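All protein chains but one are shown at their positions in the complex.
Naming follows writing order (A and B), and every chain is counted from residue 1.
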Amino acid sequence: MPDKIKFTIDGKECLAEPGQTIYEAARANGVYIPVLCHYEGLKPVGSCRICSVRVNGRWMASCTQPVTEGMVIENAVPEVEEFRKAIIEMLLVEGNHFCPTCEKSGNCELQALAYRYQIMVPQFPYLFPKREIEAFPGFLLEHNRCIQCQRCVRAIQTRDGQKIFTMKNRSKDVRVNVDRKLAAKMSEDQIQKAMDICPVGAILKKEVGFRLPIGKRKYDHRPIGSEIEEKK
Amino acid sequence: MDIIKRILQKYGKDRTRLIDILKEIQAGQGIISDKAIESIAKEFKISRAEVEGVISFYHFLSDKPLGKYVVYLNNSITSEMAGREKVARALEKEAGCAFGQTSPDGLITLFETSCIGMNDQEPAAIINGVVFTCLNEEKVKKIVAWMKEGKDVQEMVEEFGDGANQHELVKAMVKNNIRKPGPVLFGDYTVGSAITKALKMSPEAIIEEVKKANLLGRGGAGFPTGLKWEFCRKEKSPEHYVICNADEGEPGTFKDRVLLTERPEMVFEGMAIAGYAVGARLGILYLRHEYSYLRNYLQHILERMRQQGFLGKNIADKSFDFDIEIKSGAGAYVCGEESALIESAEGKRGEPRDRPPFPVQKGFLNQPTTVNNVETLATATQIIIHGAGWFRSMGTPVSAGTKLLSVSGDCERPGIYEVEFGLTIKELLEMVGAKDTLAVQVGGPSGQCISESGFGRKICYSDLATGGSIIIFNRSRDLFSIVRNFLDFFIEESCGWCVPCRAGNVLLKKKFEKIASGLGTRQDLAELEAWGKIIKSMSRCGLGQTSPNPILTTLTNFRELYESRINKEADFIPEFDLTRAVAEACVLTGREFQEETEHA
Partner (left out) sequence: MSKPVIATASLAGCFGCHMSFLDIDERILELVELVEFDKSPIDDLKKFTRPVDIGLIEGGCCNVENVEVLRYFRKNCRILVSVGECAVMGGLPAMRNTIPLKECLEEAYLNSLTVAPEDRLIPNDEELPLLLDRVYPCHEIVRIDYFLPGCPPSADLIWEALTALIQGRPMKLDYPLIKYD
């Protein structure tokens, strides 16, 4: 067995397994680092940057950065938290997030993070971009709500490894792009998986909706990340 | 359809050639059609969506029909300063369509594009791959008239530039403008002498020599080249690769273009030396699309070097095999970032990778790869020939040797200067004939904007590091227009992967415009700075991390300009303008609106 790695987060002494990312190691030590694009079991891509921490004055994404011996990590300190909050606010104004009409409300991870960070109003102006809604045989793609986290791109493929979801364009015009032919062949389960894995309400399975009443939804009563912090 | 099959066949089943394939299809058919996408997807067993993703990432690829002549007019700041606006309007008038559109007769498509590396001969444009420099309204009239006659674009080039620009495989109107040749890059050099000498040394000894010379990366980041080669060499792997980064996209940089025109052997030899040092058999020249006009010429040089025995099998009669292939970019500034470049060289969207692993560990096709700038490799060639001691006798202790600078903007002699490190900005300004200088942009938009108080600073890695871009602005220039141009550049060129760069820069620009329009408060100014810092800290790659520099460095060096634009007394000024907001409704209803000044 290789030796465990010693590191600290906000002064708390922690141990990590070799090869663990900062996010994984923190989680194993009962420390919550917020993530949004990251999803258990998928290759991390560091696209949302919410999980950024500061190590020796350098910023790094904790979902992609491996822990190394002696790392001194700043996580829940004011400047780091303030910058994370800004990222959430950027996402809230970059798309069109009308929570009252959204089926994912209450189960949405972007919204849950905004609750956790007590965002009463974003510091940035709303951009109200023109975005489309695309329909496919089994689901809808609501570009207004998409945050380009690439979870669907990573998670949903055909059996022979072809990507059903890809990214197209670049810069502010970057969008999820769906292969129409392959999407038409997606199974019910695959569509459900795509919807579940989407952190926001961008992928919506047709003919079902608002299954959980207000009060029973994932983030109605407890902040996102509580399950990790309670393990402390 | 036959053409598509033929092109696919030509490149075998090599997915890494996808961009070359797409470019060739487009060059032949003017569009990457639905059918072509389908064939490519089938050939590589990837989804259509994935092919579409690649096409849509690059400026110069299109799955929509374009005109017979496609004009890409550069929109960099030096182009603006040289009269781009007039040229653009003339193009629109003559072609009969706006930018972003195709003329009604389907003949001409107009696009804007980021810096094409011609800053000392602006306004410049690329038309069907051919470069046109020093454009003006008259030239535009002539060119568009020729288009209407159906003339071949290459035949529209009436005069050729100097040096190898006249070569029959180049025939470009591009000028080298080498104003100050120096001892390293433009010094004595006999083709083949470096690789012949290198192969008599051990790879370790070469790395040692380059380390001793203290050669730091010339692309701007300044990573020690010897160390990079050593890291790459140490990685155990079936293959190692050398990539020459010829994707100089930083606005204001054009020195690699001149090196590739006048010193291609020196660059290729450097690649072979690097290959020998790290244990690679293949080198890739990643050539930016904008320099495609050099491609046939460079292929020719490679072929000649093979015939001379300096490339290919058993180089210089030693048991070392190394060859070089040229791969094309298709228009994306971010591909100058080494991991994005590797993705692009693999035929994918040019999105940067997460590090670790670093390219020297897992680079091209996940094999250890050293990515070096054109100038770095050419310099390495000369270090091997002349020795580390010779090299270190120039420059400063930390920044040894010379640096190629691409100088443009307000000066009498824009062009290429090979100078020793340690030169002050003041000395440089005298050298290039700059007068009444307001600001010097060192290192392009991602670098720093220096005011007069900084003209004593030195060009070197420990003070003002630069990949070579120097843009000079005199006192007649409006600094806000310059910052605006740079911010637009970063918004356009962000790959869109991470939030702070993708969304943050759009928001930063909005705040900047509020202040520029005189509606800013102290609070707005504080937010401008704070948002810039957030983007700088949180972004994933070098592009995002430097994208707020146009604002942050002018805030540091020209703060009074911002202070004079804001309203210091007001605590809140809305951008909202009621008259403007109801203008549309007034048109629709035919009613008039007069804003009341006082409320009851």
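Here, a contact is a pair of C-beta atoms (placed from the backbone, for glycine too) under 8 Å apart; a residue touches a chain by one contact, two chains touch by 3 or more.
Given the structure is predicted, the values throughout are model-derived calculations rather than measurements.
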item: Listed residues B:Ala145, B:Ala205, B:Ala526 or B:Cys586, member touching the removed chain; value: B:Cys586
item: Positions on chain B where the hidden chain makes contact; value: 571-572, 574-576, 578, 580-586, 588-591, 593, 596, 599-600
item: Hidden partner interface residues of chain A, rising order; value: 96, 98-102, 105-106, 111, 114-115, 118-121, 125-126, 128-131, 144, 214, 220-223
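Please note the rule applied: only the chains that are shown with their structure count from here on.
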item: Centroid spacing, where centroids are CA-atom means, of chain A and chain B in whole angstrom; value: 32
item: Of chain A, residues touching chain B in the complex; value: 44-50, 52, 59, 61, 64, 66, 83, 86-87, 90-91, 93-94, 123-125, 127, 147-148, 158, 160, 162-174, 177-182
item: Contacting residues of chain B [partner chain A, same complex]; value: 45-50, 52-53, 56-57, 332, 349, 354, 356, 491-500, 502-504, 506-507, 510, 527, 531, 534, 537-540
